[in-house]
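This report concerns only the one structure given below.
Only one protein chain is missing; all other protein chains are in place.
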Amino acid sequence: MSIDREDVKRIAELARLEIPEDRIERTARELSAVLDYAAALRRLDLEGCEPTVFAGLGAAGPAPLRADALDDVRRLTPETALAAAPEHEDDAFLVPPVVENLNP
Amino acid sequence: MSGADVWRLSATALAARVRAGDLAVADAVESGWRGPAAAWEADVHAVAHTDPGARAAASSAAARDRRTAPLAGVPVLVKDNLCTTDYPTTCGSRILAGYRPPYDATVIGRLRDHGAVVIGKGNMDEFAMGSSTEFSAYGPTRNPYDLGRVPGGSSGGPAAAVAYGLCPVGLGSDTGGSVRQPAAFCGVFGLKPTYGRLSRYGLVAFGSSLDQVGIFARHAGDVAATYAALAGPDPHDATTRQTPAPDVSRWDRGVAGLTFGWPANLWREGVEPDVVEGLEIAAVALERAGARRVAFDFMPGEYAVATYYLVATAEASSNLARFDGVRYGFRHDDAPDVRALYTRTRSAGFGPEVQRRILLGTYALSAGYYDAYYLTAQRARTRIRREYEAAFARCDCMLMPASPTLPFRLGEKTDDPLAMYLSDIFTIGANLAGIPGLTVPVGLTGANGRPPLPRAVQVLGPEDAEPVLLAAGRALEVGGDTIRLGAAHDTEFAWPTKR
């Protein structure tokens, strides 16, 4: 198996997901099945294959850039920006306090 | 055709009648709801969200330019991961329950600009992760040709709706086959354009380097008309190609002189005989229409599946980080601190398949594993692109199954993630390579006393080969008595009958 219980816990924490204790084993098995399958790639000859990052851009060239100008069409009012927020007050989103550590 | 049967029209024919003043936009839009939806929707559940008031408002807006608009009055069901201001956008997920975006996706704006009317949101696998539309938080969609079977996925809602007649055109998204596979299962055309041809702005991202908005229609000409309306550069999406989109106006030009690749090694095993038979039917029809078959072996699809499930999940783990209960969507109500807010909201808001893929992608990107998984996959992707390039040096397009199987039964693969992933084996390559693919229905099965189910082939082409794919699709649409589809552009489609 590629992934063990500890791996599952570590990546769940990174991804901010909580895997119930009784599902950790099964999750490790499911993920391992896919990763073991993916091990097939090691059989592929990748000599001279640089990583592809941007699909289908062979003929499309580099990134287009935008002029430094205001776009008032897409700009939202505070009311609209906050409309979908689970909790907001006085033009601000409200969240529970950060207790862990500093913003990196 | 009587007014009550307007829903049977192709988009092109319907728009022509609206432009001519023979048909009111509201009637064009509501025809599918009054007729087929009344008969089918409760069983099929293709629609995740709609609203008669929003449809009426959109119809009156569309009526303003009805004299000139190319898609005047054409009703379109769009997948629930395309942002719309007039309907919720929930991606089939609890985490976006009730969410209404404050903006329209670029393709939605272009639909409206061309006179089309968005009639609601099509059901989908949660965040487009699935191949059966069973993983929707709002319940599964069923295949109109057999209610015990899946419509494919993840864009199963729009595919099923187009098949049963709710609307002539639907929009989906295709990250690994999510338009082409449900199109095959529902017996309709399904186009995944060249990466960068349709804007992704407003398409809720799954795998950003793979995602493309795709088009469902019952007729090749409707795919072409919709593509012409939607394709082209978008200043809000830096991954759109900056050159004008290829001209598909000659979708009916025929296939004389065209060469199509025939990688028969791919279906020597692991592909259902009905699917193989469909490929033979299509190949013969193309040859009769003047195309030439070029046989060669092609790289097995397993490599693409392996590559895809690392790249797509890595990107997904990143794209789905923003769903945290702060700015929109669901929030877990018991969260003493921000970390608990994130963890509880995401654990309760995402379904198991989405969580599984987030974990997989997080792992593939994490320290110590990046090179072995993500980077290796991106290098394999280069290799796969080269395989396609080499193939297209020998032919103008390539025939392939859209799926190794006919529509499977509900629940058949939900407990085996890997088996579900393998149903994308023939579609994934196009996403990895950024090339276009078109699913073309080749009628219904039904020989040997088995119940008729849709069957289709997939035509793949090099970048910007949409005109070639549509010409091939059209040739198969009118391909004569071997194909039990309408003989002409606007005549009968192989409509489902309820079982």
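The chains carry the letters A and B, assigned in the order they are written, with residues numbered from 1 in each.
One rule holds in what follows: a contact is a pair of C-beta atoms (placed from the backbone, for glycine too) under 8 Å apart; a residue touches a chain by one contact, two chains touch by 3 or more.
Please note the rule applied: contacts and distances are computed from a predicted model.
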Omitted chain, identified by the protein name its UniProt record gives, among "ABC transporter permease", "(2Fe-2S)-binding protein", "Aspartyl/glutamyl-tRNA(Asn/Gln) amidotransferase subunit B" or "Transketolase": "Aspartyl/glutamyl-tRNA(Asn/Gln) amidotransferase subunit B"
Among B:Val25, B:Ala159 or B:Ala205, residue touching the chain not depicted: B:Ala205
Contact with the hidden chain (one of B:Thr50, B:Gln212 or B:Thr239): B:Thr239
Chain A, residues in touch with the chain not shown (by the definition above): 14, 16, 53-54, 57, 60-72, 74-78, 81-82, 87, 89-98, 100-104
Touching residues on chain B - with respect to the absent chain: 81-83, 89, 91, 96, 99, 101-103, 105, 200-205, 207-209, 235-239, 314-315, 317-318, 321-324, 326-328, 336, 338-339, 342, 362, 365-367, 370, 374
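Simple rule for what comes next: only the chains that are shown with their structure count from here on.
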Centre-of-Cα separation between chain B and chain A, whole angstrom: 23
Residues of chain A defined as touching chain B within the complex: 3, 7-8, 10-12, 14-19, 27, 30-31, 33-35, 37-42, 44-46, 49-61, 63-64, 66, 74, 76, 80-81, 83-87, 93, 95-100
Chain A contact footprint on chain B (complex, rising order): 99-100, 102-103, 194-196, 209-210, 233, 235-236, 238-239, 241-243, 302-303, 305-307, 309-310, 317, 321, 324-331, 335-344, 346-347, 350, 355-356, 358-360, 362-363, 366, 373, 375-383, 385-386, 417-418, 421, 431-435, 463-464
